[in-house]
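A single protein chain has been omitted from the complex, and every remaining protein chain is retained in its original position.
Per-chain numbering from 1; labels A and B assigned in written order.
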Amino acid sequence: MRFTLNIWRQKGPNEAGRFVRYEASDVSPGMSFLEMLDAVNQKLLVAGEEPVAFEQDCREGICGSCSLVIDGIPHGPDRGITTCQLYMRRFPDGASITIEPWRARAFPIIKDLVVDRSALDRVMQAGGYISVNTGGAVDGNVLLIGKDRAETSMDAASCIGCGACVAACKNASAMLFVAAKVSHLALLPQGEPERTRRVSAMIEAMDREGFGSCGNQYECEAVCPKSISVRFIATLNREYLRAGIVESALSSESESPHAESV
Amino acid sequence: MTRLFSHFQSSVGTKVILALTGVGLVIYVIFHMLGNLQVFEGPHALNSYAAFLRDMPILLWTARIGLLGIAVVHVVLAIHLSLNNRRARPIAYVIHGYRRASIASRTMAASGIVLLLFIVFHLLHLTAGIIGPASAGLIDAEGHRDVYGTLIHAFQNPLMVVVYLAGQVGLAFHLSHAVSSSVQTLGFEHAALDRLFKAAGPSVALLVVLGNVAIILAIFLGIVR
Partner (left out) sequence: MITKLDSKIPSGPLETKWDRHRFSEKLVSPSNKRKLTIIVVGTGLAGASAASTLGQLGYQVECFCFHDSPRRAHSIAAQGGINAAKNYQDDGDSVGRLFYDTIKGGDFRSREANVYRLAQISTQIIDQCVALGIPFAREYGGQLANRSFGGVQVSRTFYCRGQTGQQLLLGAYSALCWQIERGQVTMRPRTEMLDLIVVDGQARGIVVRDLVTGRLSVHMAYAVVLATGGYSNVYYLSTNANGSNVTATYRAWKQGAAFANPCFTQIHPTAIPPGDVYQAKLTLMSESLRNDGRLWVPKLPADTRSPHDISEGERDYFLERRYPRFGNLAPRDIASRAVKAVCDEGRGVGPNGHGVYLDFAGVIEQQGFDVVRERYGNLFEMYHRITGEDAYRAPMRIYPAPHYTMGGLWVDYNLMSTIPGLFVIGEANFADHGANRLGASSLMQGLADGYFILPYTIGHYLATAKLPPVAEDHAQASAALHRVTSRITRLLDAKGGRTAASFHRDVGRLLWNHCGMSRDEAGLKLALASIPALRDAFWREVVVPGSGDAFNQELEYAGRVADYLEFAELLCHDALHRQESCGAHFREEHQTGDGEPTRDDSRFAHVAAWEYREGTIPILHKEPLAFEFVQPTTRSYQ
C-alpha cells in the first residue's frame, strides 16, 4: 500500500509550524499506524533528514502516550482505541492522510506532533488522590463495595490520560478526564472523606490550566480510547454542585480545607 | 457566601448558572406558548388572559424584570464562556471531524444570537408596540386591550411571518441542545433515564416551536381571524 501523508512539522514551542507532505510506500496492511510512521522516519534518517517527532511507548493502548489527530479525529477513524492500535488495513490504498498534534492552549507543542500534557498531571496533583499514608491500612475486605459500584468505578478509572478528550473537544475542555478521576474516587467509600475538597480543587486546577468548558457535545466520549461515558461528566457536575453547597453551607468560613493547598 | 460565590465562578459553576437561567427561560417560553395558544379560543379568551396578567402590575413587572435579569445573566455568561472556550484552542485544526456533536450543539452561539435579536425585535414589536402594528393601542368590546386583534393584524403581514418563523428556527435549534445539556450540567444521570434525558431537548424544542408556529401559521393562513 502507499499513502500520502500531510504532517504538521514544528521545530520548537515558539516556532511557526507548517504541513509537510511525505510519501509512505511499501506499507503492509498489517502495519500499525505508528509502525508506518516509523518506516517513514527510518527513510528520513537515512536521507539525513530529521525524523517526525511523535510520542509513543507501550504500543498496546494503555500508556496513553500516543497522541495524533488523524484526518480530524484524535486517535484516528476507529473507535475505542489509541493511535498505536490503529492498523493500516483500515485505510484505502493511496489515501491521503492528514496528521496533526493535539491542539489546545493547555497542551503547548514541544516539537512536531509532541505536545506537553503536564497540565493533566497538575490537575491530578490538585486532588486526584486519596491522602492515605503507606502502612496501617485496614484489611481490604473491611469495607464492602458492591460489584456494580466497583465496576462503575473501574469504568471511570480506566482513563489512560492521553488527552484525546481535550483534543476532540471544540472547547479543548478536560472535563471527561477530570470527570473520570472524580467519579472513580467518589464512587468508592475510601474516596468519601475528601470528596468535597477533591472536586473543588481539581476543577479549580483545570480552569487554571486554560482548558475550555464543557459544551455537552460528547465528542470526548466518541474518541475516548477507553470509551469512558459522558455520564461521568454529569457525576462530576453533581459532585461539584454538592461541594458548593457543602462548602458554603456546612463548613465555617474559617476552616478552609483547600486554601493552603493552592 | 463568598465561598459559594467563588465556587460558581469556575467554568463548571458558570455552566451551572447558565443551565439554571436557561431552564428558567425555557419554563417561561413554555408558558408563553401555552398562554398564546388561547388565540384558538377566540378574542375573549386571549384578551381576558392578557387583562388578567395586567391586573397584577407588581407581579407582572417583577416577572418581567426577573425574566430580563435572567436573560441578561444567561447572555453575558454565554458570551463569557464562548470567549474563554475560543481562547482554549488558539490554533485550529485544518480538519476537524465530528462524530457525535449534533448540528444544534455546534451552532449554539449562532442560534443564541438569532434568538437574542429575535427577542429584542419581538419585544419592540408586540410588547412595546414600537415597531410595526399600528393596532397596538386597540381596545376590544369588553374594554380590554385587543391583544387578539394585534396578533391577527401582525401575522397577516408575510414579512412578519418570515421574521417570526426565523426566530422559531433559532429557538428550535437552541432548545434542542440546551435542554438535554442542562440536565447534564445540573448533574442528572441515570443509566435507565439516559435516553429520556437525551430526548428531552428535541422534545421540548419541538413542542414549543410547534405551538408557536401553529399560532403564526393559523393566522397567516386565515384559519384564525
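To be clear about the criterion, a contact is a pair of C-beta atoms (placed from the backbone, for glycine too) under 8 Å apart; a residue touches a chain by one contact, two chains touch by 3 or more.
All figures in this text were calculated on a predicted structure; none of them were measured in a lab.
Novice: Can you pull out the displayed chains that the omitted chain is in contact with?
Specialist: Output: missing chain touches A.
Novice: At which residues does chain A meet the chain that is not included here?
Specialist: Output for chain A: 12, 28-32, 34-36, 38-39, 42, 45-46, 48-51, 53, 55-65, 78, 81, 85, 87, 89, 110-111, 114, 116-118, 120-121, 124-135, 137-141, 143-147, 150-151, 153-154, 157-158, 160-161, 184-185, 188, 190-191, 261.
What we mean here is this: only the chains that are shown with their structure count from here on.
Novice: Cα centroid separation between chain A and chain B, in whole Å?
Specialist: 36
Novice: Please output the residues of chain B touching chain A within their complex, sorted ascending.
Specialist: By the definition above, chain B touches chain A via 1-4, 7-8, 10-16, 81, 84-85, 87-102, 105-106, 108, 177, 180-181, 183-189, 191, 194.
Novice: Inside the complex, what are the residues of chain A that reach chain B?
Specialist: Within the complex, chain A touches chain B at residues 19, 69, 71-73, 98, 100, 103-106, 168, 170-173, 175, 200, 203-204, 206-207, 210-219, 221-223, 230-231, 233-245, 247-249, 253.
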